[in-house]
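This report concerns only the one structure given below.
One protein chain omitted, others in place.
Note that the chains take the letters A and B in the order they are written out, and that residue 1 is the start of every chain.
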Amino acid sequence: MFTLIARRLIQLIPTIFFVSVMIFLLQQLLPGDPALVMAGEEKDPAVIEQIRQRYRLDQPLPVQYLAWIGGVLRGDLGESMRLAEPVSTLVAQKLPVTVQLAIMAMIFTLGIGIPAGIISAVKKDTAWDYVVNVVALWGISTPNFWLGIMLIFLFSVQLGWLPASGYVSPFEDFWASMAATIMPAFVLGNSFAGVIMRHTRAAMLQVMESDYVRTARAKGLDSRTVILKHALRNALTPVITLGALEFGTLLSGAVLTEQIFSIPGFGKLIVDAVFNRDYAVVQGVVLITATTYIVLNLLADIGYILANPRLRS
Amino acid sequence: MTKLKLLTAALLAAGALTAAAPASHAQQSVLRIGLAEDPDVLDPSRGRTYVGRIVFASICDKLFDIDDKLNIVPQLALSHETSADGLTVTIKLRPGVKFHDGEPMDAEAVKFSLDRHLTMQGSFRRPEISAIDKVEVVDPLTVKLTLKQPFSPLLAQLTDRAGMMVSPKAAREAGERFGSAPVCAGPYRFVERVQQDRIIVERFADYWDKDKVTIQRIEYRPITDATVRLANLRSGQLDLIERALATDIPQIRTNAQLRMAVGVDLGYQGITLNIAKSDAGRQAFGRDPRIIQAFSLAIDRQALNQVVFNGSAMPGNQWVNPENPYFQSRHPVPQRDVAKARQLMQAAGVRGPLAIDFMVPNNPEVRQVAEVLQAMTAEAGFDLKIRVTEFATSLQEAEQGRYQAYMLNWSGRTDPDGNSYSFHACNQPLNYSGYCSQAADALLNEARTKTSQAERKAIYEKLSDILLAEGGIVYLYHRPVVIVHSVRLEGFKALPDGLVRVVGLRFRGN
Partner (left out) sequence: MAATSTLAAPAADVPHESPGARAWRRLKKRRTAMVALGILVVLTLLAVFAPLIATHDPTQQSWRAVRQAPSWMHWFGTDEVGRDIFSRIVYGTRASLSAGVISVAIAIAAGVPLGLLAGYAGGWVDALISRITDAMLASPFLILAIALAAFLGPSLQNAMIAIGITATPVFVRLTRGQVLSIKMEDYVEAARAVGNTKLRIAFTHILPNVMPQLLVQGTLTIATAIIAEASLSFLGLGQQPPAPSWGSMLNVAQRFLSNAPWMAVFPGIAIFLTVLSFNLLGDGLRDALDPKAK
């Protein structure tokens, strides 16, 4: 098992390397000259020249890449051209916001996805199954931005119950923070509920076919006990590990949701940076989210192996 | 599931309470302003954006300001005097002014700030005041600017970021990082900024005009979506918002809790036509000036204003709006004339629909305008192929001449020079059309040397004769600048630049 984990750890390095190369190249492929974007309305040639020099835009690509990756290895993610702030400062400001949003979204994801998956499996091919299926797939089938717009229209514009946008830290004012993040968290969580529902359903169906559940039933235990005590416990292990994986996706999946709700997290940071050609920010943030995702992926796999003794050999 | 529902209901209820709470504070001393974008770096030398100027208005005072008639009035300066040859400008400073760090705002500080604008790496102010040759301290409250050549728009530049004075001590200490915690001489001092979330400033106790400043704190919050911004204002989460949508104006009018100030943009929305920037241009609008005139005549500016702005914009045909002192009444905003446009196309030898690669920045409002134009000009024989292009890309495409028509908005400057020179003079950075005429250049340069409004207006009149007939920009309209605030906020005065002056604002009952 340890060799397996060690091998996975070693595989991390090339994967992260490819992420860094990919995002770097993709950025360079983008049309539009960042110096022109940054040069303000007047576009003074001398200013443009200064920007090119300052951010090494006038140097060959490999040099730029090495300069960037060299900085990253020393813990320096570079500087935002637009905001003239170190990328690490920006990341430190945004990460808690996105993590809070992801945790709250996760509550919605699991809260909708797991019950829906269980009902769908237990009541397979009945009206119950159909209804919860549609409910759970609702989120995955709606563009996040549309659901966001509609919720803002209903709860903020029409009813005036919830703030339409913005963010308040829970340490500043807990309830205001909840009010500000509940809609985006719901939108985000809802969009992953369908994935969790599918996995729960598949796992439940598999477990319910297994020998010990059949045995338990044969012993005359009532079906509620069988489902909740035996089947669910076994089915949930893979679902939870997958949940960890989805958490990684949530960190980067908030792109448009944050945009709609003006939540100052990773998603908004990165979209703004892409459109402003703020290279260092895009590269830094993608690298961090991708690394988080890869590490969570690895942890999920290890968890899966630990939970399934048969796989240990 | 039921538990979840309960939780959701509880959270919703809690949200309703908090949302309603701020409105009930009688003694409110925090002003919350909703911005349309997140400002860029808050260093007067390095700032580039319009939205940044809104924030600067509370933290950095300028040597001069403008009044509601666009006249230049003193702010940190007391008076100025330009020599007869136009080569020296002497500025007397207001005594007893302090920066936020307690340093004196004197002639040395002015020299430092102007030199910083002129020489700092990455300064965007250099082109604005590059006419300045040197800055000298005459006495502690007098500076003398020596110019390389006469440059009448200089004072107008000093009403904006180039006229913002920074504390030399703080600027030296912070160096490049000055924008993270700017220290100026405005009514509020910078407290904190969280990127894309908020900027907080606090009343400066030693401000030179402190009696007019009553609100303790201002929070600027960037909210890009205009509908959401307005919703936040209505729910009491914000007290003032900038750039509300023209289409929301009727709704705002009927709301007794809101007050609105509608002004006209100092800039313009126009279509830059590629005339000689590249072959793509020479093959279309560059072929014959009559094609340009036909294009302009094909557009129904009134209808455009009605459809897109509910009639709240100001149709225009020049680089200044019809209310501006420099508007040339000899060239009134033209009526649509499709028949004449067709004739001109015929005369220019265009047979069949003329396909135009029409580059449109990715912005829903501008896109709507483009679609209306597409339908309008089709009747006169143009076939506009809209290419929605992200802003960053469109700049490069324009620079390299890979377009035939380009929807380009200019945010506007107080002096007409700032709205015309760089766009029409040969080989200037903003001259994307590639237009170049000796006659126009001579007039543009001459206008820079004269100081009296009458003389300058006469020069610009001759210029408009040339440029409106063959220049590279067809002007469409001037956007309404809509600022909306809660009735509780009093003392708001709209100025032509659309920036929010915070001095004089107060909450009702405070």
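Keep this in mind: contacts are C-beta pairs under 8 Å (C-beta built on N, C-alpha and C of every residue); 3 or more make two chains touch, one makes a residue touch a chain.
Given the structure is predicted, the values throughout are model-derived calculations rather than measurements.
Contact with the omitted chain, checked across B:216, B:251 or B:283, is made by B:251.
The hidden chain makes contact, of the residues A:43, A:94, A:198 or A:268, with A:198. Listed here are the subunit A residues that touch the chain not shown: 11, 14-16, 18-19, 22-23, 26-27, 29-32, 125, 130, 133-134, 137-138, 140-146, 149-150, 152-153, 157, 194, 198, 202, 205, 209, 242, 245, 249, 252-253, 255-256, 270-271, 274, 282, 286, 289-291, 293-294, 297.
Listed for subunit B, the residues touching the missing chain in the whole complex are 225-227, 230-231, 245, 247-248, 250-251, 303, 306-308, 362, 364-365, 367-368, 370-372, 374-375, 386-390, 393.
Going forward, only the chains that are shown with their structure count from here on.
Subunit A and subunit B have Cα centroids lying 37 Å from one another. On the subunit A side of its complex with subunit B, the touching residues are 30-34, 36-47, 50-51, 54, 82-85, 90, 93-94, 111-112, 115, 152, 155-157, 160-167, 173, 175-176, 178-179, 182, 186, 259-262, 264, 268-269, 272, 275-277.
Residues of subunit B touching subunit A in their complex: 1, 4, 8, 11-12, 14-19, 38, 40-41, 43, 46, 48-49, 121-124, 126-128, 176-177, 179-180, 194-197, 221-225, 227-229, 231-232, 234-235, 237, 390-397, 399, 410-411, 422, 429-430.
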